[in-house]
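Just one protein chain is left out here, and the rest sit where they should.
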Amino acid sequence: MFKKYDPLKGKIVRIIDDNGKLLKGEELPEIDNEIWVKAMEKMLFARQADLMAVSFQRQGRMFTYPPNLGQEAIATAVGMVNKEEDWFVPAFRELAGWLAKGAQLHEVFLYFKGDEKGSKFVNAPHLLPSSVPIASQLLHAAGIGYSLKYNKKPGVVYGFVGDGGTSEGDFHEALNFAGVWKAPVIFIVQNNQFAISVPRQKQSAAESLAAKGIGYGIPALHVDGNDIMAMYKAVKFAREYAEAGNGPVLIEAETFRMGAHTTSDDPTRYRTAEMEEEWSKKDPVKRLRQYLVSQKLWDEAHEEKLVEEYKEKVEFEFKKAEELYKIELNEIFDYTFEELPPHLLKQKVEYENYLHWKEGRK
Amino acid sequence: MFKKYDPLKGKIVRIIDDNGKLLKGEELPEIDNEIWVKAMEKMLFARQADLMAVSFQRQGRMFTYPPNLGQEAIATAVGMVNKEEDWFVPAFRELAGWLAKGAQLHEVFLYFKGDEKGSKFVNAPHLLPSSVPIASQLLHAAGIGYSLKYNKKPGVVYGFVGDGGTSEGDFHEALNFAGVWKAPVIFIVQNNQFAISVPRQKQSAAESLAAKGIGYGIPALHVDGNDIMAMYKAVKFAREYAEAGNGPVLIEAETFRMGAHTTSDDPTRYRTAEMEEEWSKKDPVKRLRQYLVSQKLWDEAHEEKLVEEYKEKVEFEFKKAEELYKIELNEIFDYTFEELPPHLLKQKVEYENYLHWKEGRK
Amino acid sequence: MKVMNMVQAINDAMDLMLKEHPEVVMYGEDAGVEGGVFRVTEGLQQKYGAERVFDSPLAESGIVGTALGMAITGMRPVVELQFDGFTYPAFNQIVSHVSRFRNRTRGKFAVPMVIRFPYGGGINALEHHSERPEAYYAHTPGLKVVIPSTPYDAKGLLISAIESNDPVIFMEPKKIYRAIKQEVPEEKYSIPIGKAMVVSPGTDITVVTYGAMVREVQRAMVMAKKEGISVELIDLRTISPIDRDTIRESVAKTGRILVVTEAQRSFSAASELMAITVEENFLNLEAPPTRLGGFDTIIPLPVGENFYRVEPEQIYYNIQKLVKY
Partner (left out) sequence: MKVMNMVQAINDAMDLMLKEHPEVVMYGEDAGVEGGVFRVTEGLQQKYGAERVFDSPLAESGIVGTALGMAITGMRPVVELQFDGFTYPAFNQIVSHVSRFRNRTRGKFAVPMVIRFPYGGGINALEHHSERPEAYYAHTPGLKVVIPSTPYDAKGLLISAIESNDPVIFMEPKKIYRAIKQEVPEEKYSIPIGKAMVVSPGTDITVVTYGAMVREVQRAMVMAKKEGISVELIDLRTISPIDRDTIRESVAKTGRILVVTEAQRSFSAASELMAITVEENFLNLEAPPTRLGGFDTIIPLPVGENFYRVEPEQIYYNIQKLVKY
């Protein structure tokens, strides 16, 4: 696969076209068509959650949130390939992947409402929290890769980063360490064309981000990230390659953030309506839908019904997040160290004395 | 030239063989043979200074020193190509280059005796001091490149780093910034096979370090760094390319540190005598000598006489360093800021009071 | 005079400096086209061109390290790091190079550059967006560290910073970026780095603070005044080097000092201010120098910020305790 789709020769992995039609010379992955139906459901659910998150934020019920709109195929494909033993190391824009890995939606909401409980992912032992300092998480992915290898455990690590993140020193160091260690890590660059307002071309003079792999001896694939079949194929291949002990793989997934960078961003300041329209034609949900419809596996009525269900589910999860959203003073102190050291106890007691005084003044 | 010697195709720029003979299919650079005689003199002088530095250190007259032995062709070639308007951004193992750029040898000795005056290079306005934190200096090189471009000044920047240094995040960020800015910077990796004890293969799984250029859209040359003609050709080409506004160039100069990492290092702990012997056949001084002898431009007697002269010169410069080696309390305080702030004045005065008291006790 | 908030005042300072000094350039992540995520550089690229005000790749060490290269070759870069928490990837460049180049080269190369970034808590932000890193930089010899508390000060201090031949870390309290409006002269003026300001004189106790906490202390002072307590409020303005004289004179008069910071309290600017006080005023002290700051815990996400944030009532609580001591 690395030969057929050599990114240094400008090759891109793509299986279906913008209208969901199989491309000439390509083959569908050999899996049951039912699996694409499931994938469609997962993408739709993630999209629904994402859209509603933005509106919750607008209603003032949540703080900053980074929309995934348009990028859902990537993390969904990873979720399809993922096995329980694999580790998922997020950047912050892979909602569908977190859900696939076991995150509960209300935890995600809690996190973006600004509550640490939302990073615990109690049902997802192999899921790391969002990583805010760009690209820093890739080193954790490389270290987990070493850990798996050292402990002779099965599984691989998926490490996510954005196009902007490829400029950080930690991106470099992570790929280099993983390369030297032949660690089972799949680095996935979600190239959504922008880092906030900064376009991909201002980020690096490299022709493609996949090209960066060669600097670390890491084979790379440049993939149409809005083609879930291509993503599935690439990630599945990479997983087998990495798990077999061949070392890491770099995947550049070409996509587009159809929404704002976060709810505090205004994309009209830095990109044109034409560009947005151009990319909306490549919407990954639309493409898979068209494929499924052509296979008679999907229809509009079914989708409408599903979306209604999803809305309720999301609403339910959000309410749950709202109920859980609170904190006691203890929680601020209890996790800095395994045991509360004396100086922190002193600070807590002093603060409680103040609260007591304050209470008394009322 | 980038096409003929494509590092991704395993090509290496090499003009003369290990015995100083022109290789088939190659051409000598079109310059007067006399220039090679001068280059030979410069290499010999740098080598003499280097060898004596090690022995001064052994005598306890200098602290840590990083020998250049075996790597002299690289910085000498850069010195040959260098123009006054160019900037030289060292790592710490480019003695011949510093001298070419205007450093006085006694300054170099002062620096390695641990005296800040040795980083001032009073006759070399475009020479930066050694940079101890590995690879950090390459960002300065990129910034100077921007500065030249912004101010529409002529000239290029030579930024040096070792093979080990290519693993640092700053290496990545520097090449990436320079690439995006199309800044006139020539990045020169002295790949001397080791970073202290760590061999090149443990540093990166990349097939060559030159291969890293493509990740930044920077054309690269992989050069036999012990072949001064190849180095000259590569650097000259790179200089023209960069100065013409085409952006940076990456040069991997393949070489070998024939001495220890520094005077506190013992290479027998991590490399074999065979390896050392193998590389001694490629000694750059030997290779150029053989070429010059074959051209009847050089002979043993001449060299012996020169070396005697050089020894005296080096001895003289070292004595000068020893004379200058001293510091007054003021000098510690005077350069932290442009003007001495009150708190530092207070600290100085308090310290002087102590010194006064101490004096009084004797 | 024009009424400006701090964002406008900083923008105005940069505008003036770009106009006056051709060697000034500005860059950072999203600092060009977009004008920065807080819009502090808004309009400057449009006015001065993309050679002088521009977007950089997403790499903080890169931003600071390249700026050093510019600074030592005669330029005056003013770089923006996007948030306080994203200054750490640049730590090595700041601490190992920016602060040292002058000394290392015995004055051959000066480093006239400014590193600006939004500072501190209070905006319900994600993790790493509410950091108070002043102690890290103040502990580093060779850096000047400035935190303004008003639009007027921000403009005057930033002009001094840009014209300084030493590197300046310029932290902008993001909580009050748009919260305080004030008349600010449109022309150039400067406020000296290294001088604190007595915001309001008083006799019973000295309160030293800076940045967004100045306003919080002022709120506490309203409560104190009701109880007849006269507070002398000092706005430090420059965290390093600290203006020891102003503090000494004030504590000599009041005999009491409360230091209020947003930052976690240990090994902090508050610790330093307490140390200075005992060095300078040991014999004047009528109560123990006291500090009030964040806990030495990880800074909480918004749900816990209320506990972590020092509030006016808490400042007053400490003032009255000290006065009663």
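Observations on the model:
Letters A, B and C name the chains as they come in the text, with residue numbers starting at 1 for each one.
Note that a contact is a pair of C-beta atoms (placed from the backbone, for glycine too) under 8 Å apart; a residue touches a chain by one contact, two chains touch by 3 or more.
Predicted model, so just to flag it, every value in this text is computed and none were measured.
Taking the full assembly into account, the omitted chain touches A, B, C.
Within the complete assembly, A:G169 is the residue of A:P7, A:G169 or A:P219 that touches the hidden chain. Considering the full assembly, A:P129 is the residue among A:G20, A:G70 or A:P129 that touches the omitted chain.
Residues of chain A in touch with the missing chain: 87, 116-117, 119-122, 128-129, 132-133, 136, 138-148, 150-151, 169-170, 173-174, 176-177, 180, 331, 334-338, 341-344, 346.
Residues of chain B that touch the chain left out of view are 63-64, 113-116, 132-134, 136, 164-165, 167-170, 195-198, 202-204, 264-265, 269-270, 325-327, 329, 331-333, 335-336, 343-344, 347-348, 351, 354, 357-358.
If you put the missing chain back, the residues of chain C touching it would be 85, 88-89, 91-92, 95-96, 99-100, 103-104, 127-128, 135-136, 138-139, 141-142, 240-242, 264, 266-272, 274-275, 277-279, 282, 285, 287-291, 295-299.
FYI, only the chains that are shown with their structure count from here on.
Using the mean of the Cα atoms as each chain's centre, the chain most removed from chain C is B. Inter-chain centre distance (chain B to chain C, centres taken as mean C-alpha positions): 40 Å.
Separating the centre of chain A from that of chain B, both taken as means of CA atoms, is a distance of 44 Å.
Rounded to a whole number, the gap between the C-alpha centres of chain A and chain C is 36 angstrom.
Of all residues in chain A, those that touch two or more other chains are 167-170, 202-204. The residues of chain C that reach two or more other chains are 57, 59, 61-62, 89, listed in rising order.
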